[in-house]
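Please read the structure below before turning to the comments.
Other chains of the complex are left out, but the ones given are in their true place.
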Amino acid sequence: MIRTAVIGASGYSGQELLRYLARHPQFELVLVTSRQQAGQPLGQHVSGLPKKLAALKFTDAAPDAALAKKADLFFLAVPHGTAAPFVVALRKAGKTVVDLSADFRTTDPAAYQEFYDHEHPAPKLLREAVYGLPEIHRARLKKTKLVAAPGCFPTSIILPLVPFLKRKLIDPAHISVTSLSGVSGAGRKLELRLLFGEVSENMYAYGVPKHRHLGEIEQELSLAAGAPVAISFVPHLVPIHRGMLTTTVAPLTDKKMTEAAAQDVLRKAYGDEPFVEVLAPGVLPQAREVAHSNRIQVAARVDARTKRLLLFSALDNLGKGNASQAIQAANLACGLDETTGLD
Amino acid sequence: MIRTAVIGASGYSGQELLRYLARHPQFELVLVTSRQQAGQPLGQHVSGLPKKLAALKFTDAAPDAALAKKADLFFLAVPHGTAAPFVVALRKAGKTVVDLSADFRTTDPAAYQEFYDHEHPAPKLLREAVYGLPEIHRARLKKTKLVAAPGCFPTSIILPLVPFLKRKLIDPAHISVTSLSGVSGAGRKLELRLLFGEVSENMYAYGVPKHRHLGEIEQELSLAAGAPVAISFVPHLVPIHRGMLTTTVAPLTDKKMTEAAAQDVLRKAYGDEPFVEVLAPGVLPQAREVAHSNRIQVAARVDARTKRLLLFSALDNLGKGNASQAIQAANLACGLDETTGLD
């Protein structure tokens, strides 16, 4: 058993992480922190935990050496910008860290500064951080002790695109991406726009034209393409609690590529992946199909009229887009079977 | 008062049409037909009608000369493909017809055949039909007796794009359109996929790559561009009852165009329109804002990184995307003030 801590577990992704960890046979939850809920039992805030865990109490914790002694594996579910001090302290003590914030996702400090408007707080650690997409960086994840776990937008965009970029099958200059996000992706915050009365029977685009996660998305797409890639990206909020759907349009380089060939590209890339479901011809991804799971559904279509490739993906923004994928990456970093605790 | 009939009013758009007509000061509802509900009072199926109208009974009606005598203005809310015989009979009798189906929206019979897979049933009448977008075809609508009223997808896509195409401000070869549709857009049909249990907490793309309304959309875009335009179009179903949101991405021809200039294009085109709301800088369209209205919200953004124009629109798919816009067009065809009965 690996002594495991969750730092900052009062939000939706922290709660989901606790639910997944409760079922994990190798990660033993020994510490859960939350500044706001310190002193209260987990069960008061998180439903569906087994009785023993429900009785465990949230504590408060500073990013120091004392904290590092309390566990061997640390999941950080704190807001962007506040993870770095924890990472510094915990890595200094040699601990394995899975950071769910954006702090260590961009390998280039300059790119970080461009999208987050301030200097990176610990640029040296960027070199050892591995972007936590197991399907892309599996080998490196097995050797790192610092996982920069990606969120829902990057996961849903990068996975379907990478195989086509790698093989130069699409024109990287004209990629247009639209994502539909469930409301939990915006977090559990006291903001008027997140009230039921504002969200139900509503939908809108936001965060355009330069969403702050574009930096890491384009970093990974450029890596696959072997050249800089800049995309159009328009996120939308829709009235569901959990779920993300991404639709991507890009010109085919081979104007005669068939739909069957496009589907084959996905099947070759992901056919053996335990958590990627390449859909059969005629079927498109649905958010409901992947809810409460670590799976992502992907599908490809060819628009013969316009010679464009259409890519589709669906995932649970709290699952494969967040908490459960962090566990998948942690399994790798800890030398466990990748699917441990994930059904 | 103009004696008015609604043919086929059992669906969501037929019901909405009845609600709008109930408030119209010049259109007097004298006949409402529905094969399924013949003999039953309107109030049994449509909420919110005044008592007198609620007591009126649905009848059944064949497309013949007898029907034509019963009213002077006919709204056809029957399924695509079944409107043509009614149009033939009613136009023969000289009546004004507003057809909410797709039967007379494409001016070219060949385009109709391409998207609907059968010959057009009354190609001669296509010449007198005017596409029912008042903001685009106002002058012609004032002189026609056959309005081909567009649906929600075309309205939400065509209106924001036309001013940019007319002025050659975007590259028509790389237009990518994504639409999010409320469930009422799919109609009031007994299909498993429309059950609450299948739709709630779900969303998915569908109808790709060649949605059957693309024909009329590209016809209108080509007209504006003065050259053939083919677009990528991906519709999505989201769990709201009414509402449509459309996001369009296209490369700017002038790479230095500013966001302010782009917003100006919309303001010049639509600033005086009674039902087009050009949003202020910093505000994006929201479905909830236009629900139960004949308004469409539009906004423009410039993505300086990729030199692309982003266009956004929101409308009520039963309102400006359907029933109330049909009344707006009918007002013009009947020589009334365009806003009559529309608040």
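The letters A and B name the chains in turn, as written, and every chain counts its residues from 1.
By definition in this document, a contact is a pair of C-beta atoms (placed from the backbone, for glycine too) under 8 Å apart; a residue touches a chain by one contact, two chains touch by 3 or more.
Predicted model, so just to flag it, every value in this text is computed and none were measured.
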Subunit count for the whole complex, all chains sharing one sequence, 2 displayed: 4
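Everything below uses one rule, namely that only the chains that are shown with their structure count from here on.
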Centre-of-Cα separation between chain B and chain A, whole angstrom: 39
Contact footprint of chain A on chain B as seen in their complex: 174, 176, 178, 180, 198, 200-206, 208-210, 230-232, 234, 236, 238-243, 245, 247, 249, 251, 284-288, 291, 301-306, 308, 310, 312, 314
